[in-house]
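Here the complex is missing one protein chain, while the rest keep their positions.
Going by the order they are written in, the chains are A and B; count residues from 1 in each one.
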Amino acid sequence: MTVKKMTDLPRDEAGYLTEGEIACLPPESFERLPDHEKQTDVINRPSVSYWQNARAKLWADPLAMAGFAVIALMIALAVFGPVIRPYAYDEQNYSVINHTPDANHWFGTDKFGRDLFVRVAYGARISLTVGIAAAAINMVIGVIYGGISGFVGGRADMLMMRIVDILMAVPSLLYIILIMVFLGAHMHSIIIAICFTYWLGTARIVRAQILSIKNQDFVLAAKVIGESDLKILLRHLIPNSMGPIIVTVTFLIPQAIFYEAFLSFIGIGIAVPVASWGTLANDSLSNMNTYPHLVLFPALAISVTIFAFNFIGDGLRDALDPRLKR
Amino acid sequence: MTDKAILKTENLRMFFDIRTTALGKGSVRQLKAVNDVSFSIEKGRTFGLVGESGCGKTTVGRAILKLYRATGGRVIYDGTDITDMSERDFFPYRRKMQMIFQDPYTSLDPRQPVSEIIGAPLTLHRLVSNNAERADRVRELIHMVGLKDDHINRYPHEFSGGQRQRIGIARALAMMPEFIVCDEPISALDVSIQAQIINILEEFQERFGFTYLFISHDLSVVRHISHDVGVMYLGSLVEAAAVNELYGNMKHPYTQSLLSAVPIADPAAARGRKRIILEGDVPSPLDPPSGCPFRTRCRNALPVCAQEHPNLTDIGGGHVVACHNMLV
Partner (left out) sequence: MSGHILEIQNLRTDFSIAGGIVRAVRGIDLFVDRGEFLGVVGESGCGKSVTMLSVMRLLSENATVRADRLAFDGRDLLRLDHKKMRRMLGDEIGMIFQDPMTSLDPLYTIGNQIMEPLKIHRKMSGHEARKRAVEMLDLVGIPSPEQRLKQYPHEFSGGMRQRVMIAIAMSCNPKLLIADEPTTALDVTIQAQILELMKDMQEKFSAATLLITHDLGVIASTCSRVVVMYGGLIMESGDVEDIFYRPAHPYTIGLLSSISDAADTGKKKLSPIPGSPPDLMNPPRGCPFTARCDFAMRICAASRPALAETVPGSGHGVACWLRDTRAKLDGTGVTAR
């Protein structure tokens, strides 16, 4: 019989020594273990912050990663698309009207002979800008408004939330059409129009988050230390509600893109000859049966982008969900 | 005794308005969480405040630290009335009066590393002049509560309950306060860890002369750590005395039954003793009984108990009891 070296002793699976092995244990086995060899209060796991943990989870989510890849591709299209082709978005060429896709015109041409690839790429600029800008502005307004409402509480909260209720009660399309008519058909007016109503939902979510965190002990602890209300809001409440806020805002981007396309499609969005995905789809609608490629490419761009953002949103929600923690 | 008192409450009252909606009819009712509570704590001593959940003990602690605005009565700290002080005037007192929380899982901001949690009060109260000094001080505090350098940059969720509570203590300790409200600091912890925390608190009291208000539902622990003890029931202080006097000579029927309900970790003693098992539940503080709050569960209730709220009466040696039976 051989005495196993201590390091060879069985590890976890029902690892007990046999009687014989015990009998053969070397005498030093029964010497006291010095304190410094005891692994007390040691944390074996690597240190991970909330955000590091969320990033790791996001990286492991194939759908979200695919979403990011598609968005990166769209951004590349928006930035370089119009540059790599030798056509301008409003350059008309009557010798190539309504061409189907070929080597010269990758996505074909429209009824004025304009290159559809360049126009879709140009549309990506508008759509992505509208989506991201609207979402960012929403986030800022929503976080400030909802944060103040939730944190101050009492009458101020009552008043601020009733204002939100009233604004929400009016159909948003009404404001948007009014604003578009008033400010004219530009990209910035679309952004303003969308922002005017979208922040309401964000504000509500932020307020709910703040309310749920506000009475937690760590906020009391900050008060006991003597931190000011503003500092508590900025250092504790908002960072702790950031997860759900980011998720909400990510889902706002595709909504805003869709809204822009929708407005342009019904004719009150971006004005011709500027191309947005919505106007492109609208333009080609009249002869969709004869030239389906004209509607196919902008529609594809819209849906792929919206899908991608939704996948990212889902991934973020899983990654940032506090319930999956602990 | 009152001259040496570092903290004193006089008829402290804390009422909350509770909106109730029943069948579409809304009404505001008053929840008397703390009703006329008076006690004083001498410097360097521990006052244990015991009672069951909902008795108002936590509210007392929070009202003292001005986390709530007291409805009535006074809180006097070191001779100064702090009850109605503005937050700005109170700021210097924040450094002197600290708190250790019950739940180590919710009392540390999950997004901040330990260095920030313990370092924040140092910066806020300008106790350190630069970042290097702050880092040194944080390290020193971490060592004081028995944690290691390796822990400084970790986040709360990586620690066990006992380790988190030690971080919470280090945060309270950072400013070297004089007075600390310990709000059930060990009740969320495992038995083997509870003793660690108790010993840390006792050691620091010896070293730095801290004064504690030790809030707990656990009579055994309170007996161990306190010099003076007060017992609360349904918002009122029903009995208070020096620790040995109280445990040796309990007068209030509630205190007696509370002690006899405590499980003893000794099988023979547990089987041998006669327990006073209280009937029924604690009444709702929204709808307290008239007169003495305890009368609905009291064995010795007299007719007068339903009519008059008994006053705290000194029965000798600073032992106060609020019970009509004492007066008869």
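Note that a residue touches a chain if its C-beta (ideal position, glycine included) is under 8 Å from a C-beta of that chain, and two chains touch if they have at least 3 such contacts.
Keep in mind it's a predicted model, so treat the numbers as computed, not measured.
Only one residue from B:P263, B:P303 or B:G316 touches the chain missing from this view: B:P263. When the missing chain is restored to the complex, the residue among B:T58, B:Q194 or B:T211 that touches it is B:Q194. Residue B:H217 is the one among B:K43, B:R74, B:R139 or B:H217 that touches the chain not shown. When the missing chain is restored to the complex, the residue among B:Q163, B:Q205, B:S236 or B:T296 that touches it is B:Q163. On the side of chain A, touch with the chain left out of the figure occurs at residues 6-7, 9-12, 14-17, 22, 25, 27-33, 37-45, 57, 324. Counting over the whole complex, chain B has residues 52-53, 146, 160-163, 190-196, 198-199, 202, 217, 219-221, 223-225, 244, 247-248, 257-271, 275, 277-278, 281-282 touching the chain that is not drawn.
Basically, only the chains that are shown with their structure count from here on.
The geometric centre of chain A is 45 Å away from that of chain B, both derived from CA atoms.
Residue ranges on chain B touching chain A, taken from their complex, read 62, 65, 67, 91, 94-95, 97-99, 101-103, 106-111, 113, 120-121, 124-125, 146-148, 150-151, 153-155, 157-159, 163, 168, 171, 175. If you check the complex, the residues on chain A that touch chain B are 41-43, 45, 47-50, 216-218, 220-227, 235-236, 239-240, 325-326.
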